[in-house]
Every structure is written in structure tokens, then in C-alpha cells.
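Omission of a single protein chain aside, the complex is shown with its protein chains in their original locations.
The block that comes next holds subunit A.
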């Protein structure tokens, strides 16, 4: 699904990623863990195409297609979804309008028929109920005045409605209490399927108790410093990141 090879990325002339390689096959969930400043968010932003994140070397492909040559909206239409660590507040745009605009833009880009209003509402109602999101909340401007937990649930609702193939979750657990974390994790787990892949970026092992990874990678010094099975996350929890030379 996702194949990254020797990727180097600079932000404002400062090298952040320095030859990162990572393969995530369809059907798998991979965790990327690492200390603050290791480049975890940069990885997510680069894959999603944030302006200002300059790729200075390497490749990144989704299902064999060069991601780096595509605009952010084209990546989304092909099935890439980045869940933001800090979801943006969009004043003046009701969440429902935002969702429908995004869904139909993606469908148009893929040459599919747009969702009609009843189809769309039926879809959103079902997904919102699973995430315990009140439909009234979706009439309010997206994320404006929402709590941290509500914002993260909105991210998961977007995933559920847009049904991406490759999900990148950037610190999805930050700012969540344990109840909200369970709701969010259930929502994410419901999306696990043989034709999807997920990259779960996290600083702490906690999230991985709820979203069980198939593989765990340590991102330190701008590259993958170690990879292993789920047990690696527990070792990190016990031993910390020091041995990977956080400031490399």
C-alpha cells in the first residue's frame, strides 16, 4: 500500500527526515513511535502534501503511484487520509457542509457520481451514531469551540465518511481522556480491513493498547532506527528512546 524509500525532507532549509524508508502492506497497521522532534509529524505532513515541506530526496508511493507528484487534494481522492494532531477550526463552514464538500470533491475526482443529500445524510447519521456524535454538533462550524475529544471524534467521522485506503493517524490520542480514547479507537478499528493500511504515529504506547499494530517502528534522527513486532512498543515504554540517539 505505502512504500517509502530513502525519503529526505526539509522544512525551511532545515533537514528533518534523512533517508527514511518504510513499507506498509495492505491490511496492516504500523505504529511509528519516536521522541519529540524526531520528525513524526513531518512524515505525516509530507505524505499529505503540506506546502513548505520540501522533499530533497527519495520516493513515496501509494499502490505504486508516486505520491509526491500529486497535489494534496489528488492524494486524498486516491485514498490518503491524514488525521491531524491539531484539527483545524474552520469558522463559518458547518461540519456537514465540510464533509459533503470533501466527499463529493473526491467522488468527482474519481469520476464517481456525487452523493445526493439523502444519501449523504444517511451515511453521516449512521457513522455519527457509532461515534456518539450528535447531529446538532455537525450543524455548527467545523471544530469551532469543540473540545479536544470532539475534534478527534470529528477526524474519525471524516475517515469513516470518506473511507480512505491509507490512513495516517498523527498523535490521535493526544488530548483524549480514556473514554474518548476508547470511542476513537473503536472508530479506527472499525476501519481495519484487508484492503486498507494504517500508519499510527504516536509518542506513547497507550494508544497501541487500543489500536493493536502489526509492526512497530522507531523514528529517531529523521529515519527508522529500529523495527519490530508489537513487543517493541512495550520495550520503548520501559526503556525510552535514549538508546536510539534522539538528537542524531
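To be clear about the criterion, a residue touches a chain if its C-beta (ideal position, glycine included) is under 8 Å from a C-beta of that chain, and two chains touch if they have at least 3 such contacts; residues count from 1.
By definition in this document, contacts and distances are computed from a predicted model.
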- Of the candidate names "Pyridoxal 5'-phosphate synthase subunit PdxS", "ABC transporter ATP-binding protein", "Dihydroorotase" or "Fe-S cluster assembly protein SufD", which one corresponds to the UniProt protein name of the undepicted chain? "Fe-S cluster assembly protein SufD"
- Task: Can you work out which residue in A:11, A:55, A:68 or A:102 touches the chain that's missing from view?
- Result: A:102
- Task: Identify the residue among A:12, A:64, A:91 or A:111 that touches the chain left out of the display.
- Result: A:91
- Message: Please identify which residue in A:49, A:187 or A:221 touches the non-displayed chain.
- Response: A:49
- The one of A:20, A:33 or A:77 in touch with the missing chain is A:77
- Residues from subunit A at the interface with the omitted partner, ascending: 48-51, 71-73, 75-77, 81-82, 84, 87-93, 98, 101-103, 105-106, 109, 141, 158, 162
